[in-house]
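Read through the structure below, which is laid out as structure tokens, and then see the notes.
Every protein chain but one is kept in place in this view of the complex.
Order as written gives the chain letters A and B; numbering starts at 1 within each chain.
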Amino acid sequence: MMAALRCVIHRDLLLAVRRSSDVLTVLLFFVIVASLFPLGVGPDPALLRAIAPGVIWVAALLASMLALNRMFASDHADGTLEQMLLGATPLGMTVAAKVLAHWLVSGLPLVLISPVLALQFDFPQESLWTLTLSLALGTPALSLIGAIGAALTLGLRGAGALLSLLVLPLYAPVLIIGAGAAEAAVSGLGGQAQLLLLGALLVFAGAFAPWAAAVALRISSE
Amino acid sequence: MRVNWFKYSSPQTFFPLAGKLAFWFGALAFLACAAGLYIGFFRAPTDAQQGEAYRIIFIHVPAAWMSMFLYIVMAFWAGLGLAFNTRLSGMMASALAPTGALFTFLALWTGSLWGKPTWGTWWVWDARLTSELILLFLYFGFMALQAAIDDPRRADKAGAVLALVGVVNIPIIYFSVKWWNTLHQGASVSLTRAPTMAATMLAGMIVMALGFWFYSIALALMRARCIMLERERASEWAVEYARGSA
Partner (left out) sequence: MEKKTGIPSLEAVDLHCVRGERKLFGALNFTLRGGEMLRIGGANGSGKTSLLRIACGLLEPTSGEVRWGGENIRRLQEEFWRQLVYIGHANAIKDDLTAAENLNVACSLTGIGAQPGRVGEALRRLGLAGCENLPARVLSQGQRRRTALARLALSEAVPLWILDEPFAALDAAAVEHVQNLIAEHVSRGAAVILTTHLEAGIAATLRIDLEAS
């Protein structure tokens, strides 16, 4: 079974590398959205410092959501998904492997570039680590929850907009706690509690979301 | 809903029963709501802090209760349909969604109307209103997903997965919003009533809640009848019914 899962991850990473424009677009979206906020609210450093955690988190969330279409759509279109449904490994595990590969390609780059964006908002350097860690824990949770939405909307007209409507309410807790962690770090309270909560959410999502997404995939492929 | 679970589990037998039940629950709903409104507007004492404006609580709180309750009931029927592959359960879930969304909207609207005289703004980001807003999005998501899927069986099953995921998330959403609210604004901005409440006020809210509950049942049954007719329109009993009422 591990061999099959490694094969799935390897395959998805290989495909992402060979079609890297998809990946880079998502990263650029993150950067652009975060940069739009100062244009909207004005360059006052105090204001930007205050909204920085929220802005970066919302931008990461939107970028992560944008990337969800890539998760199952192309496999569904060329019939590869059907073969995964008939695979020798439990579908939940295959989905978990795909989500991991998806996050490595669409989520991890966001995490890595977030400190740079945060500095644009004059984010205090001591708190950068908490912000990055909150995104490192939060973006996989977002990918896992998003996988359920992506699986439910496979092949539907207007799947992109519908996916946002389904998934954004479910993202709310992760956003609240993640941004809360960064803010707590900035205000000196320390974000450990929130980070632990985020970790708990991630574990919860990791345990249940792949299984729910697997059920949704079977329903969508009927 | 009755003692013999499987006797009424086919649309054909449930259809006439649903019609009769809808009528009686509708009548009960009218009576209960009238009683509740009477208590709320004429019997309950004037509030010391908020004067007469607080009376909107008699609609706001029961509506909020119903919005939560209906989502759980909807998820229950949807889950039942997913587990046992019964057509009727899925239809009940789809029938409940619009009423649930209506009550959520009503809770939001009355909350906004309450906020204006009390706090001076049309919208207040307190825990309950924010949770209700997210709940409204969950309802809309469910309805939009079902509307986007042509095949009714796939629509039922997909909606069921979404409703179940939503139901699991609702406590998480509620607590994280509550925590977010206390962190940012403290306990000062809140539409939650003080813990001590006159007995008449509580009675009024409960009677209204019952009224709303009967109304929901009546509406859901009526909507379920429409869904049954639409989905089973090829079957004999539906054709008979259409011919009979023509």
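Just so it is clear, contacts are C-beta pairs under 8 Å (C-beta built on N, C-alpha and C of every residue); 3 or more make two chains touch, one makes a residue touch a chain.
Source: prediction; values computed, not measured.
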Where subunit A meets the chain that is not shown, the residues are 3-4, 7-8, 11, 14-15, 18-19, 74, 78-80, 82-90, 221-222
For subunit B, residues in touch with the removed chain | 85, 150-151, 234
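Just so it is clear, only the chains that are shown with their structure count from here on.
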Inter-centroid spacing, subunit B versus subunit A (mean Cα positions, whole Å) | 32
Could you pull out which subunit B residues touch subunit A in their complex?
-> 134, 137-138, 140-141, 144-145, 148-149, 151, 153-154, 157-158, 161-162, 164-166, 168-169, 172-173, 176-177, 179-180, 183
Residues of subunit A touching subunit B in the complex | 148, 152-153, 156-159, 162, 165-166, 168-170, 172-173, 176-177, 180, 201, 208, 212, 215-216, 219-220, 222
